[in-house]
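Here it is: the structure, laid out below.
Our next item is chain A:
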Amino acid sequence: MKPEGKKRIWSDYQKEMADDKFFYVRSCIRQSFFPGSEQFFLNLMRNILGKDVYENPAHTTCTGIGYHSDIVLPATIMTVIARHFALMKEAGYKNIVISCVTSFGLYTEILETWKHFPGELEKTREYLWKATGREFDIPETVAHTSDIVYKFRDPIAEKAKVSLVDSNSGKPLNVVEHIGCHYAKMFPKSGIGGAEFPRVLSGMIEAWGGNVVDYPERRHCCGFGFRQYLVQANRGYSVSNTEKKFSSMKPYKPDFVLTNCPGCNMFMDKWQYTIKELEGISYGENGESIPILTYEELAGLVLGMNPWDLGLQYHMVQPEPLLRKLGIDFDPADKFRTKDGRQMPVPENLINA
Partner candidate 1 sequence: MIMAGSVIVIGAGSAGMEVSGVLARSGVSVTLIEKTANTGGHVKNWHHLFPDHRDGADVVSYMGVRAGHKLVNILTGTEIRELSRKGGKFHATTEGGSELTGDAVVVATGFDLFDCSRKEEYGYGIYDNVHTSAELEEMFRAGRLTTASGKEPEKIGFVHCVGSRDEKVGNLYCSKLCCVTAVKQAIEVRKKLPRSKVFCFYMDMRMGGASYEELYREAQEEWGISFIRGKVSEAGEMIDHRIQVKVEDTLVGRPLKLELDMLFLMAGMEMSEAGARISRIAGLKTGENRFLLASDNHYGSNRGNVEGIFYAGSCTAPMNITETISHARAAATEVIDYLNGINLK
Partner candidate 2 sequence: MQFDPFIIPFNIGLYFILGYVVLRSLRWFMELSRPDKLRLQRGFFGRAFGQSLREIFMESLLHRSIFKANFRLGYMHMSLAFGWFLLIFFGTIEADIFGEKHLNAPYKAIFFKFFNPEHGRSGFEAAYSFLMDLILAFILTGLLLAIVKRFFSPVVGMKKTTKHTATDRIALTALWLIFPSRLIAESLTSGAYGTGSFLTGSLGNVLADFLPAGRMAYPFWWLYSIALGTFFIMLPVTRYMHIPTELFLIFMRNSGIRTGDRQGTYSEVETFSCSSCGICIDACQLNFAAGVTDIQGAYLLKNLRNGADTSRIAANCLMCGRCDSKCPVGIELSPIRMIRRRSGDAQWSYRNLYNGYLRNRQSLPQVKKELKPSFGFLRKDDPDQADVVYFAGCMTHLTPSISRAMINILEASGLSYSFLDKGGGVCCGRPLMLAGKDHEAREVINHNSGLIWKSGAKILVTSCPICFKVFRESYHLDAEVLHHSQFIKRLVDTGKIKMNFLRKKVVYHSPCDLGRGSGIYSEPKELLAHISRLEPGSFEDDNSLCCGGSLANAVIGSKGRKKIASDMAGKLTAMHPDILATACPLCKKTISNATGVRVADIAELAAEALVRKTVPGFVQAQSVSSDAPDAVSGVNSANPGNLSRVCPVN
C-alpha cells in the first residue's frame, strides 16, 4: 500500500464545511439504540469546542427507512426534508449537520435532484406551503456529523487524554473504518476523500494515534440493506454480507471498527452476535468479537470520558477488553447503573462481556 497515492486522491475530494453555527438533525437509529453518541456530539461541540449547535425539538425523522423500503414516496420525503430546511431558516441557521448517513445521503440526493430538476424544487415548495404554511431556503453547507468531527480532529487530538495505542505494547491499535454506503458512494464529491478511499474516519484514527486497516472488502455494505433486513425471509442475505466483510478483515486482527453510519454500527455489532449463534464464528482474537464504535464514542474515549456515559454498554459487543487495551479505567459496577445509583436491568447475551 502506497500512502502517497491515497493522499493524491484525498486532495481531489475536499469539501466545504462551516466552522460554526450548525443546525442539527438526529438519526432514528442512533437516538433509539445508542443515544450516548448524539448526546456526546452536542456536548463535544457546545462544551468542549465551544460551537453553536441548534437543535429544534420539532424536527422529525427524514423518513429514509420508509423511503428505502418503498413505503414513502419521493414527493413526501422531499417535503419532510424541506420542512427541516424551513425549521433551519426560521431559526436563522444556514449550515445543516446531519447525524445519520442515510439522511445525509437523502439530503444530498434531494439537493442534487432539485439542482437538475428545478420543477421538483418548486413543487416541493408548494407542497410544504400547502401542508405547513412554511417556506425554506437551500442550506449553504451540508455536512454529516462525522465530517464535523473530522474537521475538528486536530483540536480534539490536542485535548486527548487517551491515544489509540495498546497500553501494554505501545503499538498503535489496528482500526477498521467502515463508511456507510450512502455517505459518498452516490456522490463521491459529497464525502471527504471520495468513495474509494474515504478520509473522514481514517483521518480521525490517524490523528488520534491509531493505525488504519485497509482490507479487500472495505467497500462492502455492512449488510443492513433496509428491506434485506426488514423482511425476515431476506435476513440471510443481510447477515451473509456482514459475514463476508468480517471474514475479509479478520486476518488484519482489528482491535475495533469505527463506523459513521447508524445502520452499519447497529448491524456490524448485532450480526456478530447472530453469526456467532448461527455458525459459531467470531472475528476478533482469542474468540472475542470486534467492538464497533461510533466516531463520537471514539472521540469521547480519546477525550477521557467515562465509557458508560458514552453508552458503550449498549452495544452487543462489549468494550471491556478494548478499554483495558487502551488503558482506560472504568468501574464495572457502574455499567448498568443510573446517575442516581439505581441498578438497571442487565441485557442478556452480551458478548466480550
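A few notes on this one:
Everything that follows uses one rule, which is that a residue touches a chain if its C-beta (ideal position, glycine included) is under 8 Å from a C-beta of that chain, and two chains touch if they have at least 3 such contacts; residues count from 1.
The candidate set was assembled so that all candidates are chains of the complex that A comes from, given by their letters.
Because the structure is predicted, anything quoted here is derived from the model rather than measured.
Per the touch definition at the top, the candidate among 1 or 2 touching chain A in this complex is 1. Interface residues of chain A, counted against candidate 1 in their complex, comprise 1-2, 4-6, 8-9, 194-197, 214-219, 248, 251-252.
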